[in-house]
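Of the protein chains in this complex, all but one are displayed in their positions.
Letters A, B, C, D and E mark the chains as written, and numbering starts fresh at 1 in each.
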Amino acid sequence: MMRPSQRAPGQLRNIEIIRRYTRHAEGSVLVKFGDTHVLCTASIDEKVPGFLKGKNQGWLTAEYGMLPRSTGTRMDREAARGKQTGRTQEIQRLIGRSLRAVVNLDLLGERTIQLDCDVIQADGGTRTASITGAFVALHDAVDVLLQKQLIATSPIRDFVAAISVGVYKGTPVLDLDYLEDSDCDTDMNVVMTGSGGFVEIQGTAEGEPFARTEMNAMLDLADSGIRQLIAYQKAALGLA
Amino acid sequence: MMRPSQRAPGQLRNIEIIRRYTRHAEGSVLVKFGDTHVLCTASIDEKVPGFLKGKNQGWLTAEYGMLPRSTGTRMDREAARGKQTGRTQEIQRLIGRSLRAVVNLDLLGERTIQLDCDVIQADGGTRTASITGAFVALHDAVDVLLQKQLIATSPIRDFVAAISVGVYKGTPVLDLDYLEDSDCDTDMNVVMTGSGGFVEIQGTAEGEPFARTEMNAMLDLADSGIRQLIAYQKAALGLA
Amino acid sequence: MMRPSQRAPGQLRNIEIIRRYTRHAEGSVLVKFGDTHVLCTASIDEKVPGFLKGKNQGWLTAEYGMLPRSTGTRMDREAARGKQTGRTQEIQRLIGRSLRAVVNLDLLGERTIQLDCDVIQADGGTRTASITGAFVALHDAVDVLLQKQLIATSPIRDFVAAISVGVYKGTPVLDLDYLEDSDCDTDMNVVMTGSGGFVEIQGTAEGEPFARTEMNAMLDLADSGIRQLIAYQKAALGLA
Amino acid sequence: MMRPSQRAPGQLRNIEIIRRYTRHAEGSVLVKFGDTHVLCTASIDEKVPGFLKGKNQGWLTAEYGMLPRSTGTRMDREAARGKQTGRTQEIQRLIGRSLRAVVNLDLLGERTIQLDCDVIQADGGTRTASITGAFVALHDAVDVLLQKQLIATSPIRDFVAAISVGVYKGTPVLDLDYLEDSDCDTDMNVVMTGSGGFVEIQGTAEGEPFARTEMNAMLDLADSGIRQLIAYQKAALGLA
Amino acid sequence: MMRPSQRAPGQLRNIEIIRRYTRHAEGSVLVKFGDTHVLCTASIDEKVPGFLKGKNQGWLTAEYGMLPRSTGTRMDREAARGKQTGRTQEIQRLIGRSLRAVVNLDLLGERTIQLDCDVIQADGGTRTASITGAFVALHDAVDVLLQKQLIATSPIRDFVAAISVGVYKGTPVLDLDYLEDSDCDTDMNVVMTGSGGFVEIQGTAEGEPFARTEMNAMLDLADSGIRQLIAYQKAALGLA
Partner (left out) sequence: MMRPSQRAPGQLRNIEIIRRYTRHAEGSVLVKFGDTHVLCTASIDEKVPGFLKGKNQGWLTAEYGMLPRSTGTRMDREAARGKQTGRTQEIQRLIGRSLRAVVNLDLLGERTIQLDCDVIQADGGTRTASITGAFVALHDAVDVLLQKQLIATSPIRDFVAAISVGVYKGTPVLDLDYLEDSDCDTDMNVVMTGSGGFVEIQGTAEGEPFARTEMNAMLDLADSGIRQLIAYQKAALGLA
């Protein structure tokens, strides 16, 4: 089996994490998983949603979008259509849950951190790149809060990153690009923390159902991929 | 550890599958997982969506809704709010993918089977009950097509059912009700076929991340639960 | 003249009123007018809309929906289309007005009773069944308020029920089912109180305009039908 | 009993029907019921809606709107809010049904007549003025079709007009203005043809339920009012 | 060059400004630029939008709409389509900015003046007629505030009016009607104050780009046209 990308089954694409990519946001990160480029910004808003008012606790939420021509064929602009697709909502809910899993909202104070993940160029794996990049943007925004002494302790409890795994022509592979993703039997997105716990697992059999053994092989690959991604995050943050 | 429902960790709730619950639909099933009651109807439409026209292949899609007072606190009616929530869209996409996984759309002819899963009363696990019941409604609708000789061969390739598993106060448990779900660390929905393959796995750590061993224990429970659910489906269809 | 339903001109369909049909709502009634089945729930919300705040008075409002396959041909789901049809809005406004006509909102306190009428199966007359069933659900919800001593006096001033009448092939008939309704010249919905006053009359000539004599005959039938329906309501509530 | 308008119980307001009020529409009528002024235009569109295509039959439909400051307090602009209220939809459905009742759609050919009723100034009775004025606009549009020899026979079978009646401080009265309408017990809109048949009756008890005797008195008033309105229509059309 | 309207290049259409056209609004003006008729109403609302609360300053805003059959071919009703077109929003933003340019919002107190410009009949130049008429409606509404002694000093600092200019078959012309507008190379809308300052200039080359000399000629025409319009405003207000 040869992957279209010529990569070894367990090999990530080239990963780049560029901080301070734009100048207004408290955290602004361009993350690249090969040809997938996502701009992740973290914005601090000194308010919480209604259901949290007066509870002395913060909130973290995420939104996701794709530029209309980030893809091979132009997609309709969601703002012009007047609604977000189910896929978009699914992804932004996933990003939000994944990051909240490593944040102690009680330590954040009554404020919201809003993460925006906007896909500039897509080549598969936009949701995993989004989570991985958004964590770094979040980290930068938290540093702003610490530096301004708005909070005394970082609410971030652990690192978190995400990667896709799949079964391509019978072989479990890591970090599928668009070509591989379009032609694979199973596609699974795995979100894990720095200490190796699972935060989210979402696996879908696109063709044939998958077996327990395949699942185990995919999780092994994901575990290895996540470790590498967290090393990239640490390097980008100067924490390595 | 005692579950709020007093059930053993691997014990399903009382399952009921009532066919021909309403009279207009080609398939109409009321499925009960304990106090969770979902009406699943299958409707045949002699058209396909635009992207499939002229391809000599069928389509299967699903929609999901909750009656406003199916829950403890009344929810806003989505039709009045003017849009479906992200959660609703996520669930109906899951139901559609799960059923398409066991249907050969080429054998369906240029027609659509539309599955509607409407929650009459909710007590946790509405999406797994929906998938499990919708399969039976689909089976009945396919029988109508066969009886009318609109198709010669059933496009259904296997059974499919779904169940939730979770980690409740440290113990992996099967088929969480609302009380258990609200208080558990991990919630995972598993969709499997009659032949034991995975179609979908969606696991979320609500509190602490979960470990590989917990995941394995949950998958074992799911496997056992799905086998029982498929037995209920067969019994309901008189195929046992 | 023989009605398709074989009923005598002034004969109701089989009427059933089942209380406590689902377990969460303060009032939950499944009402059946023959093959028309509507689930009516009453929910208490300890708030009033903005225009009533601080006026020491309650509110009662209604929403109506049909499950997509409650009908012979599947209808689009209003939540998916993103808006309610004019027909839906017309019916839910009618239900709300009809019930407010027998409720003293000053005695309700600053709270809202929300009635939801969801059609599980349709065979004509869904709006009249909704009003008739919703009254019983409302009665149960008021009993909850009395039992909890949130109010001292019932705000319900009278019974209210609704029935359709029409002119079918020249003969005035009571309680039209779908087949009769589709083929009649005139369709009139009448809402009356227990003391025999009119709350609403809505008559439409579907084919030929109708004469004053036909109108009088229809109102006589309606009067008789409403008396029977109120007897069913009383029996269901154990007040007969 | 003295009406706020000083009119006798059975007295209409001053009625004016001005044809050719604007220059583009095939029919354009400004109708005045006292201080209620509605611009009714009829537009011919050489298409029919999808459900009528190829059936060799025409269609007639109506839309209704109020200018934001046609009323004492400015109302939100429906175009800016992004949806029409239930009241608006109810009224435009009523206008359409009322006019279709006197039109033979088979004689119209495969084209649509669209009636737009826009309230310039409101003082009660906008829906009845709309129906009464729209009929005249429709008549003018049909004349255009006849003159252009697009149709050979007029599809208009009869005149149609509408009026409100009510019970004001215990006395049945005709053609309520806003002040009377706001303070009456019962409000009923009646649509009748030139030959005296009922097309629509919509009566609502705003306060106390109304009795059969009151209803009969109101219908007598309506009958007399409609006869006068149709005389005004005929005079305006030069058919008196 | 002969204009389709037979007017000289610098000649306005017949201008009429009719005050108190409808009776509810604090200012109500029907303005006619030839066959373009716009009803402009000014409504006083004793509130300001959220972003101005507590700032002791007023607000002025405008909305614009066209009746569906104000034009040669019926346009879709924006309220029925569920959104305003980009053109509508562009025009109402322009009207609001133009009038705010001559109003001292600090002198208005914490209240909003809402201008509604509704086109009854269109023949080109609806936005310039709207601005010109809305100013007079605004003036009347301010007089109401002064007469009620709600404000002591008029917040109106200057007159404002608007006119279109264009290049028609090579010749700069003033106040284009629909026929001229459809066939001209350049269309420019100019908003000026009584003291001759520019408030807005919006010029668009519909065909060939336009040269600086043409622009200068158009601005000369606009200047002359605005002076005449302001004379009409003054005459209508009895201030001449």
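As a working rule, a residue touches a chain if its C-beta (ideal position, glycine included) is under 8 Å from a C-beta of that chain, and two chains touch if they have at least 3 such contacts.
As the structure is a computational prediction, the values presented were derived from the model and not from experiment.
Asks: Determine which one of E:Leu12, E:Val165 or E:Val199 touches the chain that has been left out.
Replies: Of these options, the touching residue for the absent chain is E:Val199.
Asks: For the chain not shown, which residue from A:Lys55, A:Arg69, A:Lys148 or A:Lys169 touches it across the whole complex?
Replies: A:Arg69
Asks: One chain is left out of this view; which of E:Arg19, E:Arg97, E:Arg111 or E:Lys234 touches it in the full complex?
Replies: E:Arg97
Asks: May I ask you to list the residues on subunit A that touch the chain which is not drawn?
Replies: Subunit A touches the missing chain through residues 22-25, 28, 35, 37, 39, 41, 43, 45, 63, 65, 67-72, 74, 77-80, 82-84, 88, 114, 116, 118, 120-122.
Asks: Contact with the hidden chain only, please: which subunit E residues?
Replies: 83, 86-87, 89-90, 92-93, 97, 101, 188, 192-193, 195-205, 208-212, 215, 219
Note that only the chains that are shown with their structure count from here on.
Asks: Counting only residues that touch at least 2 other chains, which ones in subunit A make the list?
Replies: Answer for subunit A, listing residues that touch two or more other chains: 83.
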